[in-house]
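For this view, one protein chain was removed and the others were kept in their places.
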Amino acid sequence: MENILELKNVSKTYSGNDAPSLQNVEFSVKEGEIIGVIGPSGAGKSTLLRCINRLVEPSEGQIYLENKEITKMNHKQMKYARRRVGMIFQHYNLVGRLTVMQNVMHGRLGYMSTADAIFGNYSEVDKRHALELLEMTGLKEFRYHKANDLSGGQKQRVGIVRALMQEPCILLCDEPIASLDPASARVVMELIRDLCREKQIACIVNLHQVDVAMEYTDRIIGMNSGKVVYNGGSKELSGEDLERIYGKPMGELIVGGERANA
Amino acid sequence: MHKKEADKIAVASKESKRVMNIFLVVLAVLFIGATAFSKFNPFEMLATQGEFWRFITQDFLLPKFKNWGTLWDSIAETIAMAVGSTGVSAVIAFLLAFLGTSSICRLKSVNYVVRMVASVLRNIPALVWAFILVAAFGIGTETGVIALCVSTVGFLTRSFIETLDEVAGENMEALKSTGAGILPVISQSILPAALPGFIAWFLYCIETNIRASTILGMVGAGGIGLLMNGYIKQYNYHAASTVIIVVAVVIIGVNILTEYLRKITLK
Partner (left out) sequence: MSTLELEQQGALSAEPELGERIAVKPKGADMPIYIFLAASAILCVVSFFVLDLNWGKVIERIPNLGSVVAEMLHFSLDKFDLTISTLMETIATTILAVFYGLIIGMVVGAFGAKNIAPWKGLATVIQCVLTFVRAVPTTVWALLILACMGFGISAGIAGLLFHTIAFFGKVFAQTFEEVPEETLEALRAAGANRIQIFFGAVLPASLTGLIAWSALRFEITFGEATILGMVGAGGVGYTIMAAVNSYQLGRAGLAVVLVFIFAYIIEAVTTTMKGKLKVL
């Protein structure tokens, strides 16, 4: 399988901040691979995701998406490239006053002519596709509800459908379950995993729950103060690795899952 | 002394206590300074309040009035001034607001100029604007409308910018990451999200402008204020009280109406 995403020597330093948020980050992602990113708050996980679609400009290094160097792209090329990168947010970032259907259709805006996009003339093919995805995520009957009226888990599922409408080759999930109750969190994680497997979409998930990362991802990248300190199979993650990632002895961490008993 | 202090157990954090103390000291200084400067004595006012009540009950009440036709015309003119100028200002402010928010217009200098102009227009009271404009345009309803527009554009521009900033942050990021251009993002995400806020501010301005247009008449800028001021200056308080009560009723009516509109549009 070929690499869908490749980061080479990526660094980011925010202006007015001495310590870099990302420091020489290097890794690659294969087609359909699901990767969990863990690390303490402030380790640079969010910055990492936002560098990949250049919502945040990396200060150094190269990023290749589908073998094209996006760090060199101009504004317009970047807009085209972003269509292939779906993004899911902790706070869902839906327009609360609009219907589920309208929010979902926002995923198509990048593919439409400017005039059609401004007036919201979505194509019937796209809408049909949206209905299918809503059906798969169990939201079809809510399609004309306002996003504000949904529960957190439902909102996140709308966020997932919106991202999938972009026909992405990779999904970036920024702490998708941090605001959800345990039951909804499971539904959302399973949806992300199953849909990515089915559609061969690669996925990078920022997570705070180590046990969730180990259960749902193929590979884990551990970060500490802007550096990648672990990059390996999610099943091989050892207690020592965790201590290195979080900079604390195991006794001071709540890891959950089987390891908690170990 | 030191020991005693240590015995006390604080229920609020030190920081919050400190802020509170600073606030109280500033308040006390301001109050004492102002009282010393103005030699204002509240008890003196209480002592003369009998005069006030005599005035209200004998000179002011009960209302007596004949020129109802003129009154209704003036009321209509006042409402038209408020509605017309708020409408025009809303359109201007709507356009300016997009230039004034950094999440949409990237040019920092444009943001700054728009905010600065809005601040000047807003921080000088409408009546002062009216006064300046009267010096240029002479007295008349035209001047009143322009004066209202000037201060309303200032107020609405700032309020619209705040609304946009509130909704833009998260929505912008989500829609930018889909590869959508700026215009579709505005029309499909930011506008629908900001519209209720815009409408709420618009209605608020209708209310304040009805109030403001009643007083603009006092500098000869048209509306019911002209009539009211005339009666007060002629010491015809019974007629003035009628006008005042009618004004109050109109304003209360408008407030009830805007409250209702707010409810049905903000759902």
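In order of appearance the chains are A and B, and numbering begins at 1 in each one.
FYI, contacts are C-beta pairs under 8 Å (C-beta built on N, C-alpha and C of every residue); 3 or more make two chains touch, one makes a residue touch a chain.
Please read all numbers here as calculations on a predicted model, not as lab measurements.
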By the document's definition of touch, the residue of A:E2, A:D18, A:E124 or A:E252 touching the omitted chain is A:E124
What does the interface between subunit B and the hidden chain look like in terms of residue numbers? 13, 15-16, 19-20, 23, 27, 30-31, 33-35, 37-42, 44-45, 48, 51-52, 54-56, 59-60, 76-77, 79-81, 83-84, 86-88, 119-120, 123-125, 127-128, 131-138, 140-142, 145-146, 195, 199, 202, 211-212, 214-215, 218-219, 228-229, 232, 235, 237, 244, 247-249, 251-252, 255, 261, 264-265, 267
May I ask you to list the residues on subunit A that touch the chain which is not drawn? 98-99, 101-102, 105, 120, 122, 124, 127-128, 131, 141-142, 144-146, 149
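Following the convention adopted for this analysis, only the chains that are shown with their structure count from here on.
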Centre distance in Å when subunit A and subunit B are each reduced to the mean of their C-alpha atoms: 45
Spell out the residues on subunit B that touch subunit A in their complex, using ranges where they run on. 170-171, 173-181, 183-185, 187-189, 192-193, 195-196
In the complex, go through subunit A and note every residue touching subunit B. 53, 55, 79-83, 85-87, 89, 91, 93-98, 102, 106-112, 114, 117-120, 162, 166, 172
